[in-house]
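Starting off with a structure, shown below.
Complex shown without one protein chain; remaining protein chains in place.
Think of it as A and B in the order they're written, each chain with its own count starting at 1.
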Amino acid sequence: MAELKKEQGPVDATPNVSEVETVDAVTEAEAVAAIDAPVSQGEPILQVRNLVKHFPLTQGILFKKQIGAVKAVDGISFDLYAGETLGIVGESGCGKSTVAKLLMTLERATAGEVFYKGQDITKLSGRALKAVRRNIQMVFQDPYTSLNPRMTVGDIIGEPFDIHPEVAPKGDRRRRVQELLDVVGLNPEYINRYPHQFSGGQRQRIGIARGLALNPEIIICDEPVSALDVSVQAQVINLMEKLQDEFNLSYVFIAHDLSIVRHISDRVGVMYLGKMAEIGTDTQIYDHPTHPYTQALLSAVPVPDPSAREGRERIILTGDVPSPANPPSGCRFRTRCWKAEERCATEEPLLAIPERFVSAATPAAHESACHFAEEKDVVHAA
Amino acid sequence: MTTIDKTAHVPAPRESVSGDGPLLDVRDLHVEFHTRDGVAKAVNGVNYTVSAGETLAVLGESGSGKSVTAQTIMGILDMPPGKITQGEILFRGQDMLKMSNEERRKIRGRKIAMIFQDALSSLNPVLTVGYQLGEMFRVHQGLSRKDAKAKSIELMDQVKIPAAAARISDYPHQFSGGMRQRIMIAMALALEPDLIIADEPTTALDVTVQAQVMDLLAELQREYNMGLILITHDLGVVADVADKIAVMYAGRIVETAPVGELYSRPAHPYTRGLLDSIPRLDQKGQELYAIKGLPPNLTRIPAGCAFSPRCPKAQDICRTEIPPLAPVTEQDGLELVGRGSACHFWKETIHG
Partner (left out) sequence: MPDTTALTKSTDASAAAAQTPTTTDSGPAPGKPRSLWSDAWHDLRRNPLFLVSMVLILLLTVMSIFPGLFTSASPRDANLAEHYLQKPNWGHFFAPDWLGYDVQGRSIYARLIYGARASIMVGVIVTIAVTITGLVIGMLAGYFGGWIDTVLSRITDVFFGVPFIVGAMVILTTFEERSVWVVILSLSFLGWTSIARVARGSVITIKQADYVVAAKALGASTTRIMTRHILPNAIAPVIVVATIALGGYIAAEATLSFLGIGLAEPTVSWGIDVSAAKDQLRNVPTVLIIPSVMVSITVLSFLMFGDAVRNALDPKMR
């Protein structure tokens, strides 16, 4: 497995701490050099700033006229630190999957920046973009559609090497693929099998092996276990944690299952209707949530423990998520919020540490986009 | 081959309200599918009962046979490839498998209704919601168009769809996922059935909406004193609403228990493994416990206990003899009402 291991030099040996700051590389070669430089543990490896993605709504057949836009992601900012797992939770339509696509540069951002080691990847193209793609990989939700049914497992996991031939010499590829199969807990002899011969959990392992092939630094996981059975979910989660330690990976873990996100994440961001509602460490978010939406979300999670069923406060939200094409003014959550006042309709709350907690040394002092942020434990039985 | 004993060994935790036996009694049901790779034994001797006002949760992973059982009860199993090889399904004491198609059709919808996971594909996209709801009354009760419409609005109010009168002429795609699932519930309720089978009713919904829909379902069940079979893979959803649980694995019921008991003291290694493998919301855990291996291929179910290849407690006997669903007792032999475990070593599992 030696080849697959990242070089883990001493932390202070990192030569380019300054380059982590947002420096625009002049030439493509400089950009590639910056992208390939290592980042030390605990430094931000990905910095997202005011990221926006609007999908235009058009009318007319021949002359298309824009009549509006679906504001899938509407100005979100966060950092991903090297070696950590950042969980992103939210309900369907909150824009979390669009964030994944933007980080993968599979969609062009409408506005905002994504800095990867100082390079704004939303503006890169050509060789520099290809270098970024080598370092940021993805694991998909549906193991049944994410593998090409006409290709063998060996071809699927080996495809990254065909696209980036510099990573592995041709003669070495078969061995590398078998190593990868072994790493994700599959029999290396399965190299000539086809995806439909495997079960969901095994297919997800194949998808993970493909993601690992190029020794990436970041893996974006979009609902990687939600299509799997409970007993298989735990296997895949454990595998992902093991791989993170082994290869010093940073994960962006997007999911709707709050229990799984807590388990795997170091920090968690809660999204609602294209905005980040609250972000903090797992303890801050789960044990000391200050945003009403986070509280409602957490309180709604059915916990497999009937004894906790009585003691927990449940906040049942009324109504549905508004359309992202026409979000409410001010705070987006106000239409379903029990605390909403007039101010919420006129003034948009910013994602910041609430004033009342700023100077206090409390776990409630984390970024929350609410005018009336207050702590409320909804997870533990009273 | 040993089959699971009759349910008589495992008395229901709650007597039926009317006192004249259970609403539904499934006895020793076997269902097979004929596929190219051989015969897939999807259901291998399932027994369960549901009484009026009672919620039975059938818990299992994909391929456990939980949905196939439900489809067989509803009479909507695709045959072929499906085939019922053995068993009885007694509805109020009458075996539905021996009834004529006409008799079964009368029970379906009127007495037993079903709610599906995917409400969008279960509703006809080219007909208005009002028409589809009203159809139930027009066809089954012969109401006029006007009366049927009035009844439909009433029904939509009952499942708490806001502005029901205004939305009755909307099409399914104009509703959100949660609202569509409410419409499905309304359709199931239309003829005031005695029993509702809900197959993963909230799996496709968001957490906050899930809670709303589950609450609604529980509330309506109480109001109408219906029996409810809730089929799910989600241990969390079950904990909130069920009275008793049947855990299925590879086409068999491996454990039955009242809801509280199952979570606090599982008597089957599979149940225990499942409970241990879900991460907790209220604390950050260490490495998750993972049941090793994968669920069996139904065309080649292992000999003996189907769970034995994955079981940490498996002994030689587990690989040769199928364990019957035995009544579970306290250490001193005191009977635990409604509990059963199909494990040779249930004593060690629950008390050990």
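We adopt the following convention: a residue touches a chain if its C-beta (ideal position, glycine included) is under 8 Å from a C-beta of that chain, and two chains touch if they have at least 3 such contacts.
As the structure is a computational prediction, the values presented were derived from the model and not from experiment.
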Note to self: One chain is left out of this view; which of A:R210, A:K275 or A:K376 touches it in the full complex?
What the structure shows: A:R210
Next item on the list: With the full complex in mind, choose from A:H164, A:K339 or A:H371 the residue touching the hidden chain.
Entry: A:H164
Margin query: Can you tell me which of A:K53, A:R134, A:R176 or A:R312 touches the chain that was removed from the display?
Written below: A:R134
Margin query: Under the stated touch rule, tell me which residues of subunit A contact the chain that is not displayed.
Written below: 104, 106, 129-130, 133-134, 137-138, 140-142, 144-152, 159-160, 162-164, 182, 185-187, 190, 192-194, 196-202, 205, 207, 210, 214, 235, 239
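As a working rule, only the chains that are shown with their structure count from here on.
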Notebook entry, point to check: So what's the Cα centroid distance for subunit A and subunit B, whole Å?
Noted result: 34
Notebook entry, point to check: For the complex, which residues does subunit B have touching subunit A?
Noted result: 61-62, 162, 176-179, 206-212, 214-215, 233-240, 259-260, 263-264, 273-275, 277-282, 284-285, 287-292, 294-295
Checklist line | Residues on subunit A engaged by subunit B in the complex (per definition of touch) | finding: 91-92, 199-202, 229-235, 237-238, 241, 256, 258-260, 262-264, 282-283, 286-287, 296-298, 300-309, 314, 316-321, 379-380
